[in-house]
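Showing subunit A:
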Amino acid sequence: MPKPKIAFYWCASCGGCEEAVVDLAEDILGVVEAVDIVLWPVAMDFKKKDVEAMPDKSIVATLFNGAIRTSEQEEMAHLLRRKSQVLIAYGACAQMGGIPSLANQFSRDQLLRFVYEQAPTMADEPKSRPQTSFQNNGHALTLPQFRNVVRSLDQVVEVDYCIPGCPPTPKITKAAVGAVLEGKLPPKGSVLAPDIALCDQCPRKGSKPADLSFTQFKRPHMVKLDPELCFLAQDVVCMGPATRGGCESVCTRGNMPCSGCFGPTSRVRDQGAKMLSSLCANVAAKEEKDITQTLSGIPDPVGTFYRYSLASSLLRRKVDLPIDAKKSS
Partner candidate 1 sequence: MKYSYFPGCSLKGLGRAYEESLLPVMKHLGVELVELEDWNCCGATAYMSVDEAKAGVLAARNLAIAEKTGPQDLLTPCSACYLVLNKTKHNIADFPEIKDTVHHALGVANLTYTGATNVRHPLDVLVHDVGLDVIKEKVVRPLKGLKVAPYYGCQLVRPYATFDDAWNPTTMDRLLATLGAEVVHYPLKTKCCGGSLTGTVPEAGLRLTYILLKEAVRRGADVIATICPLCQFNLDAYHDQIDRHWGPTRIATVYFTQLMGLAFGLSPKQLGLKRNFVPMKELPAQSATV
Partner candidate 2 sequence: MRDTHWQPRIVAFFCNWCTYTAADLAGVSRLKYAPNVRVIRLMCSGRVDPQFVLDALARGADGVLIGGCHPGDCHYVDGNYKTLRRFQLLKRLLADMGVEQVRLRLEWISASEGERVKSVINEMVEQVRALGPLNLPGRFADWDREMTELEANIRTGEEQSARKEPEAAHA
């Protein structure tokens, strides 16, 4: 019996998710043993046409990481959807837009202008922006189109499962791959991680007081963080209460607060709104100006509460941004 075919693909991501696969360490040998990796651009040489040549649904599962920012990524998403029996959004970017989707606070023009014209490191004169097509010596070169909006994978194609995390841990990756191979998958649409918030497993849980009553908020760089005390008890925003567990508390063990990469539980539609609701309710002040004062410790609510989930949040993107119809890449 032929080995099941597995694919890995990456889009707008940092490469961390690829690292996570490699982080399976010796276990990756077991995976390689059990499956036939038919596509893994970061590690092996495959061409798009190789994938196109595969029969539809011939890949048992594709682990797809990264958000969707360009037309090429969209195209690959569609292609892999067609070729895969199970399409898994792998990591926070594919699941929720991830950090790349913080760019949904800016228009395409703002981004291109900054990156290609205004960035202090930009030496190119005259400042030029990349084009989707370019003629040189009779050769036509093309680049994919840079979209106006960063999207999570499920905003482009239908997704069967999500493996959360920035990046996902080897443990849940292994468990998910195992589940796929054994055909023991939960109902479609599930997130393959525990459906309980991080605090449940956080080693600092016991140190969290019952009454926080915030009078101020501090950002992690402003305090010498106590290595054992609950971050919220140190007035530092920790997204743990609003974030799915399963990450083995790697951040809180590493003395950094949770920033929310595992996304919300299944019972929550908008991770940021929920965290905001919970934190604000626990602010001590009653007078308007005192409340403002306390909350001024959170200077960037979008970046704080939606660090990984802006694309999949209820508003998705800064709503008054223009849609640039020009086909600049």
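Note that in this section contacts are C-beta pairs under 8 Å (C-beta built on N, C-alpha and C of every residue); 3 or more make two chains touch, one makes a residue touch a chain; residues count from 1.
How these were chosen: all candidates are chains of the complex that A comes from, given by their letters.
The structure presented is a predicted model; accordingly, all values stated were derived computationally and were not measured.
Interface record for this complex: partner of subunit A among candidates 1 or 2 is 2, by the touch criterion. Only residues 55-56, 71, 74-75, 78-79, 82, 105, 145, 147-149, 155-156, 268-270, 272-274, 276-277, 279-281, 283, 285-286, 288, 291-292, 295, 298, 300-302, 305, 313-321, 323 of subunit A touch candidate 2 when the two sit together in their complex.
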